[in-house]
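Before any comments, here is the structure.
Here the complex is missing one protein chain, while the rest keep their positions.
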Amino acid sequence: MIQTIINGIMLGGIFAILGVGMTIIFGIVKLTNLAHGEFVIIGAYASTLLANALGVDPILTLIITIPLMFVIGVVLQSVLINRVMLQGSEPALLVTFGLSIILQDAMLLLFSADAKKANVPYNSSTIPLPGGLYIPVLDLILLVISLVTILVLTLFLRRTYMGRAIRATSDDIVAASLMGVSIKKSYAIAMGIAMATAAVAGLCVGMRWTFYSSSGSSYLLRAFGVVVIGGMGSIPGALVGGLVFGLAQAFGGANYGLLASYIVLIIMLIVRPQGLFSK
Amino acid sequence: MKKAENLSTRQHRIRVLGGLPMLIIGIVIVAVLAVLGLTDGSGNTQRILIKMCLYCTMACMWNLLSGFTGMTSLGQQSFIGVAGYSMAIMTATYGMSYVVGWIVGGAIGAVLALILSLILFRMRGMYFAIATWVIAEALKTWFNSWEFVNMGGGMFVRGRPDQTIIFVLSLVLCVVAIVLIYFLLNSKLGLGLTAMRDDADAASSVGVNIFRSKLICFVIAGLFCALAGGMYYLNNVSVYPTNAFGISWTVSLVFIVIIGGVGTMAGPIVGTVVYIALDEVLANFPGWSNIILGLIAILIILFLPDGILGTLQKKLHFEILSQRRFSKE
Partner (left out) sequence: MSEPILKVEGVQAKYGDFIAVESATLDVPQGMIVSVIGANGAGKSTLMDTIAGVHKPTAGKVYFKGEDITGMPAEKLVTRGLSLVPQGSRCFIRMTVEDNLIMGSYPKSARGKLKESLERVYELFPVLKQKRNDLSGSLSGGQRQMVAIGRALMTNPDCVLFDEISLGLAPTIIKDIYARIKEISAGGMTVVLVEQDTQRAIRTAQLCHIMLKGKVVLSGSSKELTDEEIKKAYFGL
């Protein structure tokens, strides 16, 4: 029981970083990004394949994948999504949906339907704790990576001009533009950041579980769950949401983890459709 | 003030293709389809027409939800899948006729819609959309590990009738669905629905019973998606959780309605014809079909936001089947 809780907390970081990208887009761009799951899987493929090709630890591939995904996000938002958003939120939702099915099948063509996983020597190492309990090393590393990413992101949003501009955009686009903020640029940077977090989330997914080209939707729905629990645009909320889904995954185990997560999500939607942390 | 005047003048300019001429055209189309299908025996034309009728039924229902009541569902596959399994369980497990399987599937679909409405109607917009999807995914995960339905291994339907019978039933189902939606949207309820989609608060303040109207539409959509789904899996014979509850159903429906024109009554019909034609062609390029469909959908949203029919209607100022949204002008 206590061991399951420890495992759940460890996994919480992965689900938090999964949800952070989604919550940023929700909160700032006011867009439901149905392609976020595919972005995460792209990150997973990128890390796994790069690590194999270069013969390095998958974690090191973040040096390449984070900037790469950031640029892709900025371009995607500037070229496509900013244009569609002029037509309203529903067309934008459907465009991300179209993007999701395109990416899913493109990955199937490129990488086949085989299961993939980024293996490392410390895959099943553990740190013993008193009382027969233990901490899985891999999970601990992934938790630290997720938390560091979230911390850096929080500092960026709090302390820099660009970060403040993005938060201002999320609060009031008219007032932000009166302060000299270009809304389209804010959106593009926000999408870039969301993609960069998807690179980190993808690394975690790829190292922790086997994944397929079609795994995106199950991660999208949990990312959405994190947002529902944490409230749109709330990063501390995403941490709490991540913890909830980490525990659901740990208690459900390999067979029922996904079902348990869906049930938690449905209950959350019934009880607090606007999120726990939103006003 | 000025806006209202403008709208009423525009309304006068639109030629509505409805009433008797439309009825005649409709009967002719149905008759041609019936002749085409019936003279083909069990051939390819019949197979394609069955697919067309069933997709058209489901797409019209999706359009009723998304285009006319503002409930964008990404989870109509819940009803399709449940009905597919009802068909298999009734015919294979209990050895009953497909007619029983079909009716039971439809009934379960309607009841499921009623139950889900309790959960879903607390949400709006994207929360609603994602919640419908989560429910479908949860059903898929459940069926995947439920022994009674042979888990991920899937089931087979027994006692499949002649394809011609399936064709006739599909055609009837499709015609009933379109006629029903036509009358629904031209009733007082339909007017209230459009008002509700455009501004739910304002509509409720002028006395539109939002909950009742939404519920009627949602249950009708659940019922007809289930009936179409049951017929589809009767024809298909095998049913698996991954395809019965798969998001690809929603992909097809969204695509059909976007191509045809969201919120236009005849849009899904036009969209279905285009979609089935594309689907038949793309079957020769395995793996690429969703990529191409997705690209076409995005291009249409970018350049023809009203869809094929919506754009034609705007350009030519005519309308097939009246009931039109006045918003977003």
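Going in written order, the chains are labelled A and B, and every chain counts its residues from 1.
Operating definition for what follows: contacts are C-beta pairs under 8 Å (C-beta built on N, C-alpha and C of every residue); 3 or more make two chains touch, one makes a residue touch a chain.
For clarity, every value in this text was computed on a predicted model and none was experimentally measured.
From the set A:T4, A:N119 or A:S182, the residue in touch with the chain omitted from the display is A:S182, counting the whole complex.
Although one chain is not drawn, the whole complex shows that of A:A168, A:L220 or A:V240 it is A:A168 that touches it.
For subunit A, the residues in touch with the chain missing from this view are 158, 161, 164-165, 167-168, 170-172, 174-183.
Criterion: only the chains that are shown with their structure count from here on.
Inter-chain centre distance (subunit A to subunit B, centres taken as mean C-alpha positions): 32 Å.
On the side of subunit B, the complex with subunit A involves touching residues 66, 72, 74, 119, 122-123, 125-127, 129-131, 133-135, 137-138, 141-142, 145, 247-248, 251, 254, 258, 287-291, 293-295, 297-298, 301-302, 305, 328.
Of all residues in subunit A, those touching subunit B in their complex are 32, 80, 83-84, 87-91, 93-95, 97-99, 101-102, 104-106, 108-109, 217-218, 221, 224-225, 228, 255-256, 258-259, 262-263, 265-266, 269-270, 273.
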